[in-house]
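Working notes for the structure below.
One protein chain omitted, others in place.
The block that comes next holds chain A.
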Amino acid sequence: MTSDIDNLFDIIIVGAGAVGCAVARELSRYNLKIAVLEKESDVAAGTSGRNSAVVHAGFNNKPGSLMAKLCVEGNEGFESICRELDVPYKKTGKLIVAFEESDFAGIDRLIENGRKNGVKGLEFVDAGVVKRLEPHVGGIGAMLSPNTAITNPFIYTVALAENAAVNGAVFYFNTEVRGISRQDRLFRVRAGDTFFRGRYIVNSAGLYSDRISSMAGEKGYKVYPCRGEYFILDKRTSQYLNMPVYPVPRPGLGGLGVHLTPTVEGNILIGPSAEYIKTKCDYSSTKKVMDRLFKEARELLPPLSMRHIIRSYTGIRSKLVGPKTGGFGDFVIEESEAVPGLINLVGIESPGLTSSVPISRMVRDIIANREDITPKSSFISVRKGIVPFRELTIEQKEELIKEYPDYGEVVCRCEGITKKEVLDAINNPLGVATLSGIKYRARPMMGRCQGGYCLTRIVDILNNEKGLPPEEITLRGKESKLFTGKVK
């Protein structure tokens, strides 16, 4: 066990989701010593990696709320952050489609709501325009939101984390916070098998932010887990959908309704459902919801077939409003009055991904209001990701193979991922060595065969190039070992 004298930080961030990593990156611009404690084996292991991957415009949120303000701000800045950090981003626009006359009132309400929030470009479009924008979607009219975009939330979080790490933030994975006490005006955090001391705690623990706050001495928050289930469809379906398509929302819903979203890679996502659940770690898909999701998706987009499904996944919203109230609460972004130095980020559900950078700036301002923080001249603002070989021209591909022959070895057939990309993912700057870590960074195993072709190859690469024996490979850390040993 290391002494916690060694683990002395200015800032201890709890939770390496999109928000925690955005805060780490923002604060790494300054002369501050930063630790990020994450209970899972990688970033974006919770809600940040399990959502619709939409950069929202902010028309759906309550005027005057933090959600509305930060979402609009986040949407405006998202593209430039993605450019800076080499993150996939596509401004697709979005349609909220009316299927019956009574939906028009809902559209009017959204346009008005969006206007109040300062969302630009919202307009009603008639069935003809809907047909032109989305030929396969029915509907009698829609609201078009031109500034809605899609991204890859996992790569986004990885990029923020990697950039923060390059600028000095230290990431501790498999390090679950178990207790927080105060000692000499410092927080003493028991986490994993060691202690950390810090002047500030930034509580970005998502679903568990109520527990962390309570550990630090500020009780009274309750986070309600609300599960959403999804399907991912084969890229072959990309021809059917150009932008996120949502039905007009019904009041009282704890989500945005089952919708269809294209991914930056060309899949379609169906989902999410919204179901309050008892435990915060139950990521099960259920037969009941699976059946319903597909049925509703096909009502929006008739050409879809069960044959197109390649995987299901679930995410869990961390909501401050319980099942009785329903709807949305608001983000809590504030320093605790009871526990100075504890900065609570609680109830960060959708649009948390979109708002993550504005949230991080608010955290910076909270700290800057208490003390002078000085920018580091050495701050590096850009980050390069893994080169997506499949997207290059033939000439560029040939150049790269000459330089690195590993680009010429296709490891993942479905997604066209090369050995070089897999190696780059294995050698990631955060030192994550799980199968999921490789999958989400470079995309092998994400295609229609779900690793049927490439899993055995990746096992070989891990063994041969990283010296990681097969029996030590895990899916996502802890007890998630892939294999049980050697044959007799």
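Operating definition for what follows: contacts are C-beta pairs under 8 Å (C-beta built on N, C-alpha and C of every residue); 3 or more make two chains touch, one makes a residue touch a chain; residues count from 1.
Following the convention adopted for this analysis, contacts and distances are computed from a predicted model.
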item: Per UniProt record, name of the chain withheld from view ["Thioredoxin reductase", "ATP-binding cassette domain-containing protein", "Secreted protein" or "Homeodomain-like domain-containing protein"]; value: "Thioredoxin reductase"
item: Residue of A:Arg185, A:Lys384 or A:Lys488 touching the missing chain in the full complex; value: A:Lys488
item: Touch list for chain A against the chain that is not drawn; value: 231-232, 281-287, 290, 306-307, 309-313, 394, 397-398, 401-402, 405-406, 408-410, 413-414, 416, 435, 448-453, 455-456, 459-460, 470-471, 474-476, 478-488
